[in-house]
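One protein chain is absent from this view; the other protein chains keep their places.
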Amino acid sequence: MSELSYIKRPNRGLKIYAAAFLTVLYVPILFIPLFSFNDSLYVKFPLSGFTFQWYIELWERSAVWDSLGNSMRVGVAVSIISTILGTLAARAITRSRLPGQNAIVAFVMLPLVIPGIIFGVSLLILLSRLGVSLSLYTVTLGHLVVCLPFAVATLLPRFEGFDKSMEEASADLGENGWFTFWRVTFPLVLPGVIASLLLTFTISFDEFIMAFFLTGTDATLPMFIWTQLRFPQNFPSVLALASIILLVSFLLVFVALWVGRLGLIEPEESQS
Amino acid sequence: MADVQMSSAPSARSQRPSGLRSMLYKSETARGYLLLSPALLVMVVGMLIPFTILIAMSFWTRDGFDFDTTMSMANYQTAMDVPIYNAFLARSFWISGITTVATVLLCYPMAYYVAFHVHRNKMLWIILMTLPFWTSYLLRVFSWKVILGYEGVINSGLLGLGLIDAPLEFLLYSQTAVIITLAHAWAAFAILPMYVSLEKIDRSLLEAAADLGDGPARRFFRITLPLSIPGVISATFLIFIPTTGDYITPALVGGPNSPMIGNLIQLQFGAVNNWPMGAALSVILTLWIAAVGLVFLFVTRKSQESVV
Partner (left out) sequence: MSSDGFISIRNVGKSFGSFRAIESISMDIQQGEFFSLLGASGCGKTTLLRMLAGFETPSQGEIFIDGQPMSDVPPFERPVNMVFQNYAIFPHLNVRDNIAYGLRKQRLPKAKRNAMVDEMLDLVQLAGYGDRKADELSGGQRQRVALARALILKPKVLLLDEPLGALDKQLREQMQLELRRLQRSVGITFVFVTHDQEEALTLSDRIAVMQGGDVLQVDTPNALYEQPRTRDVASFIGTMNFLDGRVLSRVNGHTKLDIDAVGEIDIPTPHPAIVEGDRLSLAIRPEKIVLHRAAPDGPAMQGNLEMTSYLGERSHFHIRVPGCVEPMAVSAQNADLGEIRALEEGAPVWLSWHDDALIVLDGK
(Lines give C-alpha, C1' and ligand atoms only; values in the text may rest on other atoms or scores of the structure.)
Protein backbone atom coordinates (compact mmCIF):
# COMPACT_ATOMS: atom_id res chain seq x y z
CA MET A 1 0.00 0.00 0.00
CA SER A 2 3.05 2.22 0.05
CA GLU A 3 2.31 3.34 -3.49
CA LEU A 4 -0.75 5.20 -2.27
CA SER A 5 -0.50 8.94 -1.89
CA TYR A 6 -0.65 10.74 1.45
CA ILE A 7 -4.33 11.56 1.09
CA LYS A 8 -5.28 7.97 0.27
CA ARG A 9 -3.68 6.27 3.26
CA PRO A 10 -5.86 3.45 4.58
CA ASN A 11 -8.01 4.11 7.62
CA ARG A 12 -8.60 1.08 9.82
CA GLY A 13 -11.56 2.51 11.74
CA LEU A 14 -13.46 3.28 8.56
CA LYS A 15 -12.70 -0.15 7.20
CA ILE A 16 -14.27 -1.85 10.21
CA TYR A 17 -17.24 0.49 9.97
CA ALA A 18 -17.71 -0.38 6.30
CA ALA A 19 -17.62 -4.11 7.04
CA ALA A 20 -20.17 -3.67 9.83
CA PHE A 21 -22.36 -1.55 7.57
CA LEU A 22 -22.49 -4.17 4.84
CA THR A 23 -23.21 -6.85 7.41
CA VAL A 24 -26.16 -4.94 8.86
CA LEU A 25 -27.35 -4.22 5.32
CA TYR A 26 -27.45 -7.87 4.30
CA VAL A 27 -27.95 -10.01 7.38
CA PRO A 28 -31.59 -9.06 8.05
CA ILE A 29 -32.54 -10.12 4.56
CA LEU A 30 -30.70 -13.42 4.97
CA PHE A 31 -33.01 -14.50 7.79
CA ILE A 32 -35.79 -14.99 5.25
CA PRO A 33 -34.05 -17.81 3.33
CA LEU A 34 -32.69 -19.20 6.61
CA PHE A 35 -36.14 -19.71 8.12
CA SER A 36 -37.63 -20.84 4.80
CA PHE A 37 -35.73 -24.11 5.32
CA ASN A 38 -36.72 -24.39 8.98
CA ASP A 39 -39.01 -27.26 9.89
CA SER A 40 -41.41 -25.21 12.00
CA LEU A 41 -44.52 -23.10 11.52
CA TYR A 42 -43.02 -20.43 13.76
CA VAL A 43 -40.16 -18.12 12.98
CA LYS A 44 -38.05 -18.42 16.11
CA PHE A 45 -34.80 -19.77 17.46
CA PRO A 46 -33.67 -22.41 17.99
CA LEU A 47 -33.99 -23.82 14.46
CA SER A 48 -35.88 -27.08 14.58
CA GLY A 49 -34.69 -28.92 11.47
CA PHE A 50 -34.03 -28.69 7.77
CA THR A 51 -36.87 -29.11 5.28
CA PHE A 52 -37.93 -28.45 1.69
CA GLN A 53 -41.54 -28.76 2.80
CA TRP A 54 -42.45 -25.09 2.33
CA TYR A 55 -41.02 -25.00 -1.16
CA ILE A 56 -42.93 -28.10 -2.14
CA GLU A 57 -46.09 -26.60 -0.71
CA LEU A 58 -45.45 -23.49 -2.75
CA TRP A 59 -44.99 -25.51 -5.91
CA GLU A 60 -48.42 -27.03 -5.55
CA ARG A 61 -50.42 -23.85 -5.07
CA SER A 62 -51.91 -22.56 -8.30
CA ALA A 63 -52.45 -19.06 -6.86
CA VAL A 64 -48.68 -18.67 -6.65
CA TRP A 65 -48.27 -19.60 -10.29
CA ASP A 66 -51.09 -17.30 -11.35
CA SER A 67 -49.65 -14.29 -9.56
CA LEU A 68 -46.17 -15.14 -10.82
CA GLY A 69 -47.53 -15.13 -14.37
CA ASN A 70 -49.25 -11.79 -13.74
CA SER A 71 -46.09 -10.20 -12.38
CA MET A 72 -44.05 -11.55 -15.30
CA ARG A 73 -46.46 -10.13 -17.84
CA VAL A 74 -46.57 -6.72 -16.20
CA GLY A 75 -42.80 -6.72 -15.64
CA VAL A 76 -41.91 -7.61 -19.21
CA ALA A 77 -44.31 -5.04 -20.66
CA VAL A 78 -43.15 -2.31 -18.28
CA SER A 79 -39.45 -2.98 -18.84
CA ILE A 80 -39.73 -2.97 -22.63
CA ILE A 81 -41.95 0.11 -22.85
CA SER A 82 -40.08 2.18 -20.27
CA THR A 83 -36.70 1.27 -21.78
CA ILE A 84 -37.80 2.28 -25.27
CA LEU A 85 -39.30 5.55 -24.03
CA GLY A 86 -36.29 6.13 -21.80
CA THR A 87 -33.89 5.58 -24.70
CA LEU A 88 -35.73 8.08 -26.89
CA ALA A 89 -35.92 10.60 -24.05
CA ALA A 90 -32.25 10.21 -23.08
CA ARG A 91 -31.25 10.61 -26.70
CA ALA A 92 -33.30 13.83 -26.99
CA ILE A 93 -32.01 15.23 -23.70
CA THR A 94 -28.33 14.66 -24.52
CA ARG A 95 -28.32 15.48 -28.22
CA SER A 96 -30.71 18.35 -28.80
CA ARG A 97 -30.52 21.88 -27.53
CA LEU A 98 -34.04 22.03 -26.12
CA PRO A 99 -35.57 25.11 -24.56
CA GLY A 100 -36.96 24.21 -21.15
CA GLN A 101 -34.87 21.06 -21.07
CA ASN A 102 -34.10 21.18 -17.35
CA ALA A 103 -37.77 21.57 -16.49
CA ILE A 104 -38.63 18.60 -18.71
CA VAL A 105 -35.98 16.41 -17.09
CA ALA A 106 -37.18 17.44 -13.64
CA PHE A 107 -40.75 16.60 -14.65
CA VAL A 108 -39.78 13.12 -15.85
CA MET A 109 -37.73 12.51 -12.67
CA LEU A 110 -40.50 13.76 -10.36
CA PRO A 111 -41.74 10.29 -9.30
CA LEU A 112 -38.38 9.74 -7.58
CA VAL A 113 -39.21 12.44 -5.04
CA ILE A 114 -42.95 12.07 -4.48
CA PRO A 115 -44.31 9.44 -2.11
CA GLY A 116 -45.64 6.49 -4.06
CA ILE A 117 -48.94 6.57 -2.23
CA ILE A 118 -49.78 9.93 -3.84
CA PHE A 119 -49.33 8.44 -7.32
CA GLY A 120 -51.26 5.38 -6.37
CA VAL A 121 -54.34 7.22 -5.10
CA SER A 122 -54.21 9.83 -7.89
CA LEU A 123 -54.23 7.19 -10.60
CA LEU A 124 -56.91 5.28 -8.74
CA ILE A 125 -59.14 8.37 -8.72
CA LEU A 126 -58.52 9.11 -12.42
CA LEU A 127 -59.24 5.53 -13.46
CA SER A 128 -62.40 5.31 -11.41
CA ARG A 129 -63.67 8.66 -12.74
CA LEU A 130 -63.04 7.42 -16.28
CA GLY A 131 -64.85 4.20 -15.43
CA VAL A 132 -61.80 2.07 -16.22
CA SER A 133 -61.92 -1.10 -14.18
CA LEU A 134 -58.74 -2.11 -12.36
CA SER A 135 -56.69 -4.80 -14.08
CA LEU A 136 -53.13 -5.73 -14.96
CA TYR A 137 -53.24 -2.88 -17.50
CA THR A 138 -53.80 -0.29 -14.80
CA VAL A 139 -50.97 -1.80 -12.76
CA THR A 140 -48.78 -1.57 -15.86
CA LEU A 141 -49.60 2.12 -16.28
CA GLY A 142 -48.74 2.79 -12.63
CA HIS A 143 -45.46 0.88 -12.93
CA LEU A 144 -44.55 2.81 -16.08
CA VAL A 145 -44.70 6.06 -14.11
CA VAL A 146 -42.50 4.54 -11.39
CA CYS A 147 -40.01 2.91 -13.78
CA LEU A 148 -39.56 5.58 -16.44
CA PRO A 149 -37.35 7.84 -14.26
CA PHE A 150 -35.09 4.87 -13.49
CA ALA A 151 -34.86 3.99 -17.18
CA VAL A 152 -33.91 7.57 -18.06
CA ALA A 153 -31.44 7.76 -15.15
CA THR A 154 -29.78 4.52 -16.27
CA LEU A 155 -29.58 5.52 -19.93
CA LEU A 156 -28.58 9.18 -19.59
CA PRO A 157 -24.96 8.50 -18.52
CA ARG A 158 -24.65 6.12 -21.45
CA PHE A 159 -25.62 8.79 -23.93
CA GLU A 160 -23.46 11.34 -22.16
CA GLY A 161 -20.62 8.82 -22.17
CA PHE A 162 -19.95 8.94 -25.88
CA ASP A 163 -19.13 11.93 -27.97
CA LYS A 164 -21.66 13.52 -30.26
CA SER A 165 -19.00 13.38 -32.97
CA MET A 166 -19.53 9.60 -33.21
CA GLU A 167 -22.98 10.18 -34.64
CA GLU A 168 -21.74 13.07 -36.75
CA ALA A 169 -18.98 10.85 -38.13
CA SER A 170 -21.60 8.31 -39.15
CA ALA A 171 -23.68 10.98 -40.90
CA ASP A 172 -20.53 12.26 -42.54
CA LEU A 173 -19.76 8.76 -43.83
CA GLY A 174 -23.15 8.65 -45.53
CA GLU A 175 -25.58 7.11 -43.06
CA ASN A 176 -28.91 8.78 -42.37
CA GLY A 177 -30.45 9.07 -38.91
CA TRP A 178 -32.03 5.63 -38.90
CA PHE A 179 -28.89 3.74 -39.91
CA THR A 180 -26.73 5.91 -37.67
CA PHE A 181 -28.92 4.89 -34.75
CA TRP A 182 -28.65 1.17 -35.47
CA ARG A 183 -24.99 1.10 -36.50
CA VAL A 184 -23.49 3.52 -33.96
CA THR A 185 -25.82 4.82 -31.27
CA PHE A 186 -27.55 1.58 -30.34
CA PRO A 187 -24.41 -0.58 -30.05
CA LEU A 188 -22.80 2.09 -27.90
CA VAL A 189 -25.74 2.42 -25.49
CA LEU A 190 -26.56 -1.30 -25.51
CA PRO A 191 -25.15 -1.96 -22.01
CA GLY A 192 -27.38 0.82 -20.70
CA VAL A 193 -30.38 -0.65 -22.52
CA ILE A 194 -29.77 -4.07 -21.00
CA ALA A 195 -29.30 -2.56 -17.54
CA SER A 196 -32.48 -0.55 -17.94
CA LEU A 197 -34.48 -3.61 -19.06
CA LEU A 198 -33.32 -5.65 -16.07
CA LEU A 199 -33.72 -2.87 -13.52
CA THR A 200 -37.17 -1.77 -14.61
CA PHE A 201 -38.29 -5.39 -14.76
CA THR A 202 -37.10 -5.95 -11.21
CA ILE A 203 -38.68 -2.76 -9.91
CA SER A 204 -42.01 -3.64 -11.49
CA PHE A 205 -41.75 -7.26 -10.36
CA ASP A 206 -41.20 -6.16 -6.76
CA GLU A 207 -43.42 -3.08 -6.75
CA PHE A 208 -46.12 -3.05 -4.12
CA ILE A 209 -47.36 0.48 -3.40
CA MET A 210 -48.89 1.23 -6.81
CA ALA A 211 -50.04 -2.34 -7.21
CA PHE A 212 -51.86 -2.11 -3.88
CA PHE A 213 -54.14 0.62 -5.23
CA LEU A 214 -54.34 -0.39 -8.88
CA THR A 215 -54.69 -4.17 -8.84
CA GLY A 216 -58.02 -5.65 -9.87
CA THR A 217 -58.86 -9.32 -9.48
CA ASP A 218 -55.51 -10.55 -10.86
CA ALA A 219 -52.94 -10.17 -8.08
CA THR A 220 -49.27 -9.59 -8.72
CA LEU A 221 -46.77 -11.55 -6.67
CA PRO A 222 -46.17 -8.87 -3.99
CA MET A 223 -49.94 -8.44 -3.63
CA PHE A 224 -50.25 -12.19 -3.20
CA ILE A 225 -47.61 -12.15 -0.48
CA TRP A 226 -49.39 -9.25 1.27
CA THR A 227 -52.66 -11.16 1.42
CA GLN A 228 -50.90 -14.31 2.65
CA LEU A 229 -49.37 -12.44 5.60
CA ARG A 230 -52.79 -12.56 7.26
CA PHE A 231 -52.71 -16.36 7.56
CA PRO A 232 -50.12 -17.58 10.09
CA GLN A 233 -50.20 -21.11 8.71
CA ASN A 234 -49.00 -19.79 5.34
CA PHE A 235 -46.12 -17.85 6.85
CA PRO A 236 -43.37 -20.41 6.12
CA SER A 237 -44.37 -20.76 2.49
CA VAL A 238 -44.35 -16.97 2.16
CA LEU A 239 -40.78 -17.15 3.44
CA ALA A 240 -39.98 -19.71 0.76
CA LEU A 241 -41.56 -17.58 -1.94
CA ALA A 242 -39.78 -14.47 -0.66
CA SER A 243 -36.46 -16.32 -0.73
CA ILE A 244 -36.91 -17.23 -4.38
CA ILE A 245 -37.93 -13.68 -5.30
CA LEU A 246 -34.98 -12.21 -3.41
CA LEU A 247 -32.54 -14.57 -5.09
CA VAL A 248 -33.84 -13.79 -8.58
CA SER A 249 -34.00 -10.03 -7.89
CA PHE A 250 -30.47 -9.96 -6.55
CA LEU A 251 -29.14 -11.81 -9.57
CA LEU A 252 -31.00 -9.63 -12.07
CA VAL A 253 -30.00 -6.39 -10.40
CA PHE A 254 -26.40 -7.46 -9.96
CA VAL A 255 -26.12 -8.22 -13.66
CA ALA A 256 -27.94 -4.98 -14.51
CA LEU A 257 -25.68 -2.79 -12.39
CA TRP A 258 -22.57 -4.58 -13.58
CA VAL A 259 -23.45 -4.33 -17.27
CA GLY A 260 -24.76 -0.80 -16.81
CA ARG A 261 -21.45 0.39 -15.47
CA LEU A 262 -19.26 -1.39 -18.00
CA GLY A 263 -17.18 1.06 -19.92
CA LEU A 264 -18.49 4.09 -18.08
CA ILE A 265 -15.46 6.01 -16.98
CA GLU A 266 -17.14 7.84 -14.16
CA PRO A 267 -18.69 5.52 -11.62
CA GLU A 268 -21.75 7.65 -11.34
CA GLU A 269 -25.43 6.97 -11.10
CA SER A 270 -27.29 10.09 -12.07
CA GLN A 271 -30.11 9.83 -9.63
CA SER A 272 -29.19 12.80 -7.57
CA MET B 1 -22.71 8.16 -55.41
CA ALA B 2 -21.99 11.70 -56.42
CA ASP B 3 -24.51 11.57 -59.26
CA VAL B 4 -27.27 10.59 -56.89
CA GLN B 5 -26.67 13.61 -54.71
CA MET B 6 -26.77 16.00 -57.60
CA SER B 7 -30.12 14.76 -58.81
CA SER B 8 -31.52 14.68 -55.31
CA ALA B 9 -30.57 18.26 -54.62
CA PRO B 10 -31.77 20.28 -57.58
CA SER B 11 -30.86 23.92 -57.39
CA ALA B 12 -34.50 25.07 -57.41
CA ARG B 13 -35.05 23.48 -54.01
CA SER B 14 -32.16 25.25 -52.43
CA GLN B 15 -34.13 28.47 -52.16
CA ARG B 16 -37.03 27.04 -50.19
CA PRO B 17 -36.07 24.56 -47.51
CA SER B 18 -39.43 23.02 -46.76
CA GLY B 19 -41.14 19.73 -46.06
CA LEU B 20 -41.25 17.69 -42.87
CA ARG B 21 -38.04 15.80 -43.61
CA SER B 22 -36.12 18.96 -44.22
CA MET B 23 -37.62 20.54 -41.11
CA LEU B 24 -36.62 17.58 -38.95
CA TYR B 25 -33.13 17.49 -40.39
CA LYS B 26 -32.69 21.20 -39.84
CA SER B 27 -34.36 21.58 -36.48
CA GLU B 28 -32.73 19.53 -33.78
CA THR B 29 -35.20 21.07 -31.42
CA ALA B 30 -38.24 19.70 -33.25
CA ARG B 31 -36.60 16.28 -33.42
CA GLY B 32 -35.75 16.43 -29.72
CA TYR B 33 -39.32 17.19 -28.69
CA LEU B 34 -40.58 14.44 -30.98
CA LEU B 35 -38.31 11.89 -29.27
CA LEU B 36 -39.34 13.13 -25.83
CA SER B 37 -43.06 13.13 -26.53
CA PRO B 38 -43.84 9.45 -25.73
CA ALA B 39 -42.15 9.71 -22.33
CA LEU B 40 -43.87 13.02 -21.66
CA LEU B 41 -47.20 11.51 -22.67
CA VAL B 42 -46.81 8.73 -20.10
CA MET B 43 -45.90 11.27 -17.44
CA VAL B 44 -48.85 13.51 -18.31
CA VAL B 45 -51.37 10.66 -18.37
CA GLY B 46 -49.88 8.79 -15.43
CA MET B 47 -48.92 11.71 -13.20
CA LEU B 48 -50.05 15.18 -14.21
CA ILE B 49 -53.71 14.49 -15.06
CA PRO B 50 -54.21 12.15 -12.07
CA PHE B 51 -52.70 14.70 -9.75
CA THR B 52 -54.96 17.44 -11.15
CA ILE B 53 -58.00 15.27 -10.54
CA LEU B 54 -56.71 14.45 -7.06
CA ILE B 55 -56.62 18.17 -6.28
CA ALA B 56 -60.11 18.65 -7.72
CA MET B 57 -61.50 15.75 -5.69
CA SER B 58 -59.99 17.11 -2.49
CA PHE B 59 -62.56 19.94 -2.72
CA TRP B 60 -65.47 17.54 -3.12
CA THR B 61 -67.29 15.80 -0.30
CA ARG B 62 -68.57 12.32 0.24
CA ASP B 63 -72.25 11.83 -0.32
CA GLY B 64 -73.22 8.30 0.67
CA PHE B 65 -71.54 6.08 -1.94
CA ASP B 66 -71.22 8.97 -4.37
CA PHE B 67 -69.49 12.33 -4.35
CA ASP B 68 -70.89 15.80 -3.98
CA THR B 69 -68.89 17.64 -6.61
CA THR B 70 -69.62 21.18 -5.42
CA MET B 71 -66.39 22.79 -4.43
CA SER B 72 -65.90 23.15 -0.71
CA MET B 73 -63.12 23.46 1.80
CA ALA B 74 -64.88 21.00 4.11
CA ASN B 75 -62.17 18.34 3.98
CA TYR B 76 -59.42 20.84 4.66
CA GLN B 77 -61.50 22.30 7.48
CA THR B 78 -61.86 18.85 8.99
CA ALA B 79 -58.17 18.16 8.62
CA MET B 80 -57.45 21.39 10.47
CA ASP B 81 -60.04 20.94 13.20
CA VAL B 82 -59.77 17.29 14.06
CA PRO B 83 -56.63 16.86 16.16
CA ILE B 84 -56.02 13.27 15.06
CA TYR B 85 -55.15 14.35 11.51
CA ASN B 86 -52.53 16.80 12.70
CA ALA B 87 -51.20 14.22 15.11
CA PHE B 88 -50.74 11.73 12.27
CA LEU B 89 -49.02 14.31 10.16
CA ALA B 90 -46.73 15.39 12.98
CA ARG B 91 -45.89 11.79 13.78
CA SER B 92 -45.08 11.11 10.11
CA PHE B 93 -42.67 14.02 9.99
CA TRP B 94 -41.16 13.04 13.34
CA ILE B 95 -40.58 9.43 12.32
CA SER B 96 -39.24 10.18 8.86
CA GLY B 97 -37.19 13.11 10.19
CA ILE B 98 -35.41 10.85 12.69
CA THR B 99 -35.05 8.20 10.02
CA THR B 100 -33.54 10.68 7.58
CA VAL B 101 -31.02 12.09 10.04
CA ALA B 102 -30.01 8.62 11.23
CA THR B 103 -29.69 7.26 7.71
CA VAL B 104 -27.64 10.18 6.41
CA LEU B 105 -25.32 10.09 9.44
CA LEU B 106 -24.84 6.33 9.18
CA CYS B 107 -24.41 6.28 5.40
CA TYR B 108 -22.02 9.20 5.07
CA PRO B 109 -18.96 7.38 6.49
CA MET B 110 -19.72 4.45 4.22
CA ALA B 111 -19.94 6.66 1.14
CA TYR B 112 -16.77 8.38 2.30
CA TYR B 113 -14.98 5.08 2.73
CA VAL B 114 -15.83 3.83 -0.75
CA ALA B 115 -15.06 7.18 -2.38
CA PHE B 116 -11.71 7.73 -0.69
CA HIS B 117 -10.39 4.42 0.56
CA VAL B 118 -11.53 1.78 -1.91
CA HIS B 119 -9.16 1.59 -4.84
CA ARG B 120 -9.66 -1.88 -6.21
CA ASN B 121 -13.04 -3.34 -7.21
CA LYS B 122 -14.75 -0.03 -6.62
CA MET B 123 -17.58 -1.04 -8.92
CA LEU B 124 -18.22 -4.16 -6.85
CA TRP B 125 -18.46 -2.07 -3.69
CA ILE B 126 -20.91 0.37 -5.23
CA ILE B 127 -23.06 -2.48 -6.46
CA LEU B 128 -22.94 -4.20 -3.07
CA MET B 129 -24.01 -1.00 -1.34
CA THR B 130 -26.93 -0.30 -3.64
CA LEU B 131 -28.09 -3.81 -4.49
CA PRO B 132 -30.65 -4.20 -1.66
CA PHE B 133 -32.40 -1.00 -2.68
CA TRP B 134 -33.51 -2.49 -5.99
CA THR B 135 -35.04 -5.59 -4.47
CA SER B 136 -38.52 -5.89 -3.07
CA TYR B 137 -39.33 -3.18 -0.55
CA LEU B 138 -42.12 -5.29 0.84
CA LEU B 139 -39.76 -8.18 1.48
CA ARG B 140 -37.13 -6.02 3.12
CA VAL B 141 -39.74 -4.69 5.53
CA PHE B 142 -41.03 -8.21 5.93
CA SER B 143 -37.56 -9.40 6.95
CA TRP B 144 -37.63 -6.96 9.88
CA LYS B 145 -40.97 -8.35 10.96
CA VAL B 146 -39.23 -11.72 11.08
CA ILE B 147 -36.36 -10.31 13.09
CA LEU B 148 -38.11 -7.98 15.51
CA GLY B 149 -41.26 -10.04 16.05
CA TYR B 150 -42.63 -10.98 19.48
CA GLU B 151 -41.30 -14.44 18.82
CA GLY B 152 -38.86 -13.18 16.21
CA VAL B 153 -35.15 -13.73 15.66
CA ILE B 154 -33.93 -11.34 18.33
CA ASN B 155 -36.36 -12.22 21.07
CA SER B 156 -36.20 -15.97 20.56
CA GLY B 157 -32.43 -15.76 20.22
CA LEU B 158 -32.00 -13.77 23.43
CA LEU B 159 -34.47 -15.99 25.25
CA GLY B 160 -32.67 -19.09 24.07
CA LEU B 161 -29.38 -17.71 25.29
CA GLY B 162 -30.99 -16.94 28.64
CA LEU B 163 -30.21 -13.27 28.45
CA ILE B 164 -33.82 -12.22 28.93
CA ASP B 165 -36.77 -13.84 30.66
CA ALA B 166 -39.60 -12.42 28.59
CA PRO B 167 -39.75 -11.07 25.02
CA LEU B 168 -38.73 -7.45 24.65
CA GLU B 169 -41.99 -5.76 23.72
CA PHE B 170 -40.59 -2.47 22.52
CA LEU B 171 -38.93 -4.16 19.56
CA LEU B 172 -41.96 -4.87 17.47
CA TYR B 173 -45.01 -2.71 17.07
CA SER B 174 -43.30 0.50 18.07
CA GLN B 175 -41.96 3.66 16.49
CA THR B 176 -38.44 2.38 17.09
CA ALA B 177 -39.21 -0.62 14.92
CA VAL B 178 -40.57 1.65 12.18
CA ILE B 179 -37.49 3.86 12.29
CA ILE B 180 -35.04 0.93 12.23
CA THR B 181 -36.88 -0.67 9.35
CA LEU B 182 -37.17 2.53 7.32
CA ALA B 183 -33.52 3.42 7.84
CA HIS B 184 -32.44 -0.02 6.75
CA ALA B 185 -34.73 -0.01 3.74
CA TRP B 186 -33.56 3.37 2.45
CA ALA B 187 -29.86 3.24 3.33
CA ALA B 188 -28.83 2.01 -0.09
CA PHE B 189 -30.63 4.90 -1.71
CA ALA B 190 -28.98 7.50 0.53
CA ILE B 191 -25.46 6.33 -0.17
CA LEU B 192 -25.46 6.94 -3.91
CA PRO B 193 -25.81 10.74 -4.10
CA MET B 194 -23.37 11.23 -1.21
CA TYR B 195 -20.90 8.85 -2.83
CA VAL B 196 -21.19 10.67 -6.16
CA SER B 197 -20.49 14.10 -4.66
CA LEU B 198 -17.57 12.75 -2.60
CA GLU B 199 -16.11 10.98 -5.60
CA LYS B 200 -16.22 14.21 -7.60
CA ILE B 201 -14.00 16.08 -5.16
CA ASP B 202 -10.67 16.80 -6.77
CA ARG B 203 -8.02 15.05 -4.66
CA SER B 204 -5.54 17.81 -5.34
CA LEU B 205 -7.75 20.15 -3.27
CA LEU B 206 -7.08 17.96 -0.24
CA GLU B 207 -3.39 17.86 -1.03
CA ALA B 208 -3.42 21.63 -1.33
CA ALA B 209 -5.13 21.92 2.08
CA ALA B 210 -2.56 19.54 3.59
CA ASP B 211 0.19 21.56 1.98
CA LEU B 212 -1.27 24.74 3.48
CA GLY B 213 -1.11 23.24 6.96
CA ASP B 214 -4.48 21.55 7.62
CA GLY B 215 -4.52 18.26 9.47
CA PRO B 216 -6.96 15.44 8.60
CA ALA B 217 -9.83 16.74 10.76
CA ARG B 218 -9.59 20.32 9.54
CA ARG B 219 -9.26 19.06 5.96
CA PHE B 220 -12.46 17.13 6.39
CA PHE B 221 -14.45 20.00 7.86
CA ARG B 222 -13.03 22.72 5.64
CA ILE B 223 -12.83 20.89 2.28
CA THR B 224 -14.51 17.49 2.09
CA LEU B 225 -17.69 18.18 4.03
CA PRO B 226 -18.60 21.51 2.40
CA LEU B 227 -17.98 20.10 -1.08
CA SER B 228 -20.11 17.03 -0.41
CA ILE B 229 -23.08 19.00 0.94
CA PRO B 230 -24.99 18.80 -2.37
CA GLY B 231 -24.91 15.01 -2.09
CA VAL B 232 -26.06 15.17 1.53
CA ILE B 233 -28.95 17.42 0.50
CA SER B 234 -30.11 15.08 -2.29
CA ALA B 235 -29.80 12.11 0.05
CA THR B 236 -31.92 13.91 2.62
CA PHE B 237 -34.66 14.55 0.07
CA LEU B 238 -34.49 11.06 -1.37
CA ILE B 239 -35.14 9.54 2.05
CA PHE B 240 -37.36 12.10 3.73
CA ILE B 241 -39.94 12.39 0.98
CA PRO B 242 -40.80 8.75 0.36
CA THR B 243 -40.60 7.76 4.03
CA THR B 244 -43.06 10.49 5.03
CA GLY B 245 -45.71 8.90 2.83
CA ASP B 246 -44.88 5.30 3.65
CA TYR B 247 -47.65 3.04 4.93
CA ILE B 248 -46.27 -0.48 4.50
CA THR B 249 -43.70 -0.24 7.26
CA PRO B 250 -46.04 1.11 9.94
CA ALA B 251 -48.62 -1.46 8.89
CA LEU B 252 -46.18 -4.39 9.16
CA VAL B 253 -43.90 -3.53 12.07
CA GLY B 254 -45.52 -0.48 13.69
CA GLY B 255 -47.90 -0.88 16.58
CA PRO B 256 -50.95 1.11 17.60
CA ASN B 257 -48.73 4.13 18.30
CA SER B 258 -47.07 4.37 14.96
CA PRO B 259 -49.51 4.63 12.07
CA MET B 260 -48.46 7.46 9.80
CA ILE B 261 -50.32 9.77 7.46
CA GLY B 262 -49.90 7.21 4.67
CA ASN B 263 -51.95 4.68 6.64
CA LEU B 264 -54.64 7.29 7.15
CA ILE B 265 -54.78 8.08 3.44
CA GLN B 266 -54.91 4.40 2.61
CA LEU B 267 -57.79 3.94 5.05
CA GLN B 268 -59.80 6.69 3.34
CA PHE B 269 -59.54 4.78 0.06
CA GLY B 270 -60.20 1.46 1.78
CA ALA B 271 -62.22 0.76 4.88
CA VAL B 272 -63.39 4.33 5.61
CA ASN B 273 -64.25 4.88 1.96
CA ASN B 274 -64.04 8.66 2.01
CA TRP B 275 -62.08 9.37 -1.16
CA PRO B 276 -62.39 13.18 -1.08
CA MET B 277 -60.95 13.19 2.44
CA GLY B 278 -58.13 10.91 1.26
CA ALA B 279 -57.46 13.26 -1.66
CA ALA B 280 -57.36 16.26 0.67
CA LEU B 281 -54.94 14.47 2.99
CA SER B 282 -52.75 13.59 -0.01
CA VAL B 283 -52.68 17.22 -1.09
CA ILE B 284 -51.90 18.35 2.45
CA LEU B 285 -49.06 15.82 2.65
CA THR B 286 -47.64 17.02 -0.67
CA LEU B 287 -47.84 20.66 0.37
CA TRP B 288 -46.15 19.93 3.70
CA ILE B 289 -43.38 17.98 2.00
CA ALA B 290 -42.85 20.83 -0.46
CA ALA B 291 -42.82 23.36 2.38
CA VAL B 292 -40.40 21.39 4.54
CA GLY B 293 -38.23 20.79 1.48
CA LEU B 294 -38.12 24.48 0.60
CA VAL B 295 -37.28 25.51 4.16
CA PHE B 296 -34.56 22.88 4.29
CA LEU B 297 -33.12 24.05 0.96
CA PHE B 298 -33.26 27.68 2.10
CA VAL B 299 -31.51 26.93 5.39
CA THR B 300 -28.77 24.81 3.84
CA ARG B 301 -28.17 27.39 1.13
CA LYS B 302 -27.90 30.12 3.75
CA SER B 303 -25.51 28.11 5.87
CA GLN B 304 -23.44 27.22 2.83
CA GLU B 305 -23.16 30.88 1.95
CA SER B 306 -21.97 31.65 5.45
CA VAL B 307 -19.36 28.91 5.18
CA VAL B 308 -18.03 30.49 2.01
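By letter and in written order, the chains are A and B; residue numbering begins at 1 in each of them.
Simple rule for what comes next: contacts are C-beta pairs under 8 Å (C-beta built on N, C-alpha and C of every residue); 3 or more make two chains touch, one makes a residue touch a chain.
Here the structure is a predicted model, which is why all the values come from computation and not from measurement.
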item	value
Contact partner of the left-out chain, one of A:184, A:199, A:219 or A:256	A:184
On subunit A, residues whose C-beta touches the chain left out of the figure	162-163, 165-166, 168-176, 179-180, 183-184, 187-188
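Following the convention adopted for this analysis, only the chains that are shown with their structure count from here on.
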item	value
Computed distance of Cα centres, subunit B from subunit A, in Å	15
Sites on subunit B touched by subunit A in the complex	1, 28-29, 31-36, 38-40, 42-43, 45-47, 49-51, 53-54, 57, 106, 109-110, 112-114, 116-117, 119, 122-123, 126-132, 134-140, 142-144, 146-147, 149, 151-153, 155-157, 159-160, 184, 187-188, 192-193, 196-197, 199, 203, 206-207, 210, 230-231, 234-235, 237-238, 241-242, 244-248, 252, 262, 265-266, 269, 275, 278-279, 282, 285-286, 289
Subunit A to subunit B touching residues, read off their complex	4-8, 10-11, 14-15, 17-18, 21-22, 24-26, 28-29, 31-32, 35, 42-46, 84-86, 88-89, 91-93, 95-99, 104, 107-108, 110-119, 121-126, 129, 141-142, 144-145, 148, 152, 174, 199, 202-203, 205-206, 208-209, 212-213, 222, 225-226, 229, 238-239, 242, 245-246, 249-250, 253-254, 256-258, 261, 266-269, 271-272
